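Excluded from the complex is one protein chain; the other protein chains are retained at their positions.
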Amino acid sequence: MSENKDILLSIRNLKTHFHVRKRVIRAVDGVSLDVRAGKTLGLVGESGCGKSITAHTILRLLPKTARIKDGEIIFHSRKRQPVDLLKLQPSGKEMRGIRGNDISMIFQDPMSSLNPVYRIGDQIVESILEHENTTRAEAMERALEMLKRLSIPSAEKRIREYPHQFSGGMKQRVMIAMGLICNPELLIADEPTTALDVTIQAQILELMQELQRQLGFTIILITHNMGIVADVADDVAVMYMGKIMEFGSKEDVFLRPSHPYTRALLKSVPVLGNSGRDLLEPIRGSTPDPSDLPEGCSFAPRCDFAKPECGQAIPYVDVGNGHLVRCVLAEGREVRDGQ
Amino acid sequence: MEAKAQKIVKSSRMRNVASKLVSNKAALLGLAIIVIIILLCALAPLMTPYNPTKPDFSAQVQPPGGAHPFGTDKLGRDILARVLYGGRVSILIGLSGAVGGMLLGVIIGSLCGYFRGWLDAVFVKVAELVSIFPQILLVLVLVTILQQSMYNLIMIFIATGWVATFRMVRGRFFSLREESFVEACRVFGLGDLSIAFRHILPNCLGPVIVQLTLNTAGFILQEAALSFIGLGVPSGTPTWGNIMNAAKEIVSINQYPWVWLAPGLAIALFVLGVNFFGDGLRDALDPKQI
Amino acid sequence: MGNEILLELKNIRKYFPVEEGMFRRTVGTVKAVDDVSLFVRRGETLGLVGESGCGKTTLGKIIVRLHKPTQGQLNYRLDDGGFKDLLSLDKQESFHAHRRIQMVFQDPYSSLNPVKTILSAFDEPMRVHGMASAKERKQRTADLLEAVNLRSEYMYRYPHEFSGGQLQRISIARALCIKPDLVVCDEPVSALDVSIQAQVLNLMKELQRRMNLTYVFIAHDLSVVEYMSNRIAVMYLGKIVELAGSGDLYSRYRHPYTRALLSAVPIPEIGAKKSRVVLEGDVPSPINPPEGCRFHTRCSFSQARCAQEEPPLRPYAEHEDHWVACHFAETLHQADDWVIQQP
Partner (left out) sequence: MLKYFVKRLIMMIPMIVFISFLVFVALDLTPGDPLTAQFSPESISGLTHEQLDALREEAGLNDSLVVRYLRWFGGVLKGDFGYSIQTGTPIGSIIANLLPATIYLALAALVLSVLMGLLFGILSAIKHNTIIDYLSSLFGVIGISMPEFFIGILAILIFAIQLKWFPAQGRTEIGATFWVNLKYILLPALSLGLALTAALTRYTRNSMLDVMNKNYVKTARAKGLSEWKVFYRHVFRNALMPISVLICLRLPMLIGGSVVIEQVFGYAGIGSRLLTAINSNDYQLVLSIIFLLSIVSLLSSVLIDLITGLLDPRVRYN
């Protein structure tokens, strides 16, 4: 995890735990990541692996029961001094200055992510007026231009309409418009197309890539769909039970998968074209209870290559120019989490 | 195969609902109040020697203390006796009205919720009409036609009390009707009535019981108000409401407050208990709260 | 896989009235399923794929008679070999026909009655369909739970004590308790986690082999449908636009919508050069679908004829099992940008 200039966000040993009645759920349990500026990082894993909590921790949008136990998130912004987001007051002035302005976020379910009683235009303009002192008319003009850029038909009319008059696909475009209106440096997309049909999903992913090419912002794309990551991401981080099992470029992870979980995940997903000739190999058992995770590697109980050492601390190993694997079997230079 | 051998126990929903209730102190307090007051009223003859209705002109308007722990009213009748005997009637009216209303509401609600069509449209309009009419006015209309009696009062409560349960059961049927387990029953060829009453209805019992407690509380208050203005239970049989009838004059409010304070507090305490218990029940039965 | 036809749908239509206003006046009709005909052979898996609103779930529910179709026949081969329209049976026959066709639902958490034990969920259907002795029913429940890799003691538990994957396996076992020949599976794995999906899909394949079951497999995820199905029907706005063997559909697709669907599915592999076909705008409203071919408003190959004349679903060239509903199916695939996937 080298410290060079093109890193926009570096997360070190992040631990976000939840206290629910007497149990402690270690949702994010020591995550370290570097997000390259202008690129797209795919954060992939099954539900409950902590990918969404990691993203919410970046923007400090966590419920009251959450506790950030450890770690730091350095934001190397172009517009301001590097700052550790975890040191800021969650709803303090400085953090709010970043949220929606330098780092913005869009969510999974477009149907319920827009306020039903406000017009579309007003909801987009609200972000501009919050972060920049400009006139409402000027802000509305920018909102209209952004809606057009997201190819929403007859934008002049639709900007005055209400969310219930929009389809799922159209609402997600409005969300993207809202996220990009203050031209942020980082857009976090939490399962943006999971609730959409596959052809609409293709439109949205295509749109996001096109806008990234034009505006140059960085994307963290959170999904459980390996296909989307292979299609859109530049770097990939595979998460399981609150830890990153494997991190590397798209080619590293898909052509040279080195962690047993990544390999098992790729073999358990049907791929279009082989039409059922070779049988899927499901991962046996089921995800363990997050409140009493086993010591060492939490994938060990379901892993075909499990060995006794998997019970102790697991090294985070660089198996080849930045391709990191958290597994005893991996050969290479060990990397400290904190570094 | 499943990982560890889980302890195979015939666990039941009722057990985990009960365990959640026990952990809710307010619900337990509520239950205690209800049980104590009902016991006191039921065992009234043992608690006080006095007759609640026989006037005793030698002991008019005595303040609490001595022979009369709660004092006596203008006709020398012992207030404690009247509160205890009166409690029986008030609780009986409140409970029977609520139970009657619940049964009616469940039956109509289930049929309308499951079969819809014109039956549903008719009862929705009827329910709307009944809820537009302030309940007291409906009672006054019926009181002017029929004469006052405890029996008529219960009938009136049932005639107006079914609406809340009806709306709730009908709503639950509308949503449950689309659930897959109901569709599965139809695919197995089970009959409509057995689906409605043996599969869907049991899922509504939780909120129905909660509504029962709320209705009981509501009717006790309603009976007290009606009896207080002299249109509920005729003053011959004492109830918490008509005991307080004496409190209409200012002089009795000020000079001998004990006459109306005891029954008033009895109503408030009992209804408070019912509400605490009802709230605890709602949280315990709410599937969302693990 | 025998080629004996088990079920034949003939010109099935299902229109839902759209009501508005105080007096629930009907102001339009949603043509959810519009003149669909197809057959299912015994032992095969017929895939039904399409995006939301295409009518695949409605068609599935018509097969199990949860919905009564506005028009059309549901011909089923009964034990004596003869075909009967399930929609015109008398009360008794109609009840017994429920044994033949069963359904597995999408949401595992709502397909079992939360206030009843697993045993009673199995027991009632068996009892109603003539399995007299309670002991025998309990034994069959135990066997079925073991058949789906679950401990038979779980029959005494309540649904809220199981995970999504376990519940879905229980629902599959329950659907088999009265020995159906045809099971309609409506998005059986979409609500499950990726690793659990593979377990359930393989279980369904194994049960099909062991009990000679026939599946109608409904899903929006083309990769899952292709993995499970022998033949796949692609639906759009209430109609079947293409029907072919799963291998054929992938490599020799002939309908522009199938092509767009295939190109939109993200592949978890690198290096597969794939030209992206991105459709414009949203799916039109099913209340008044476009005239002629319903896809012509979004089809990049559409010509004048497409807007006037609705293309019938007809066999494509000489392939016996390949049907397509497009006037220009024979010529379109010659275009150079037609192929989207280098194998």
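Chains here go by letter, A, B and C, matching the order in which they are written, and residues are numbered from 1 within each.
The rule is simple: contacts are C-beta pairs under 8 Å (C-beta built on N, C-alpha and C of every residue); 3 or more make two chains touch, one makes a residue touch a chain.
Predicted model only: the values in this text are computed from it and were never measured.
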{"item": "Hidden-chain contact residue, picked from the options A:6, A:84, A:109 or A:210", "value": "A:109"}
{"item": "Residue among B:14, B:46 or B:132 that touches the chain left out of view", "value": "B:132"}
{"item": "Touching the absent chain when the full complex is considered, from B:59, B:201, B:217 or B:233", "value": "B:217"}
{"item": "Listed residues A:175, A:253 or A:297, member touching the removed chain", "value": "A:175"}
{"item": "Absent chain, residues of chain A that touch it", "value": "59, 61, 91, 96-101, 104-105, 107, 109, 112-117, 126-127, 130-131, 162, 164-165, 175, 178"}
{"item": "Touching residues (missing chain, whole complex) on chain B", "value": "128-129, 131-137, 140-141, 143-145, 217, 221, 224-225, 228-231, 241, 244, 247-248, 250, 253-254, 257, 260, 264, 267-268, 271-272, 274-276, 279"}
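Everything that follows uses one rule, which is that only the chains that are shown with their structure count from here on.
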{"item": "Euclidean distance of C-alpha centroids - chain B vs chain C, Å", "value": "50"}
{"item": "Cα-centroid distance, chain A relative to chain C, in whole angstrom", "value": "33"}
{"item": "Residues of chain A engaged with two or more neighbouring chains", "value": "286"}
{"item": "Set of chain B residues in contact with two or more other chains", "value": "none"}
{"item": "Residues on chain A engaged by chain C in the complex (per definition of touch)", "value": "46-47, 153, 167, 169-170, 197-203, 205-206, 224-232, 250-251, 254-255, 264-266, 268-273, 275-276, 279-284, 286-287"}
{"item": "Touch list for chain B against partner chain C, complex", "value": "1-2, 8, 10-13, 179-181, 183-184, 186-190, 199, 202-203, 205, 287"}
{"item": "Parts of chain C lying in touch with chain B, wherever the complex brings them together", "value": "61, 64-66, 94-95, 98-99, 101-103, 105-107, 110-116, 121, 124-125, 128-129, 149-151, 153, 156-158, 160-161, 171, 174, 178"}
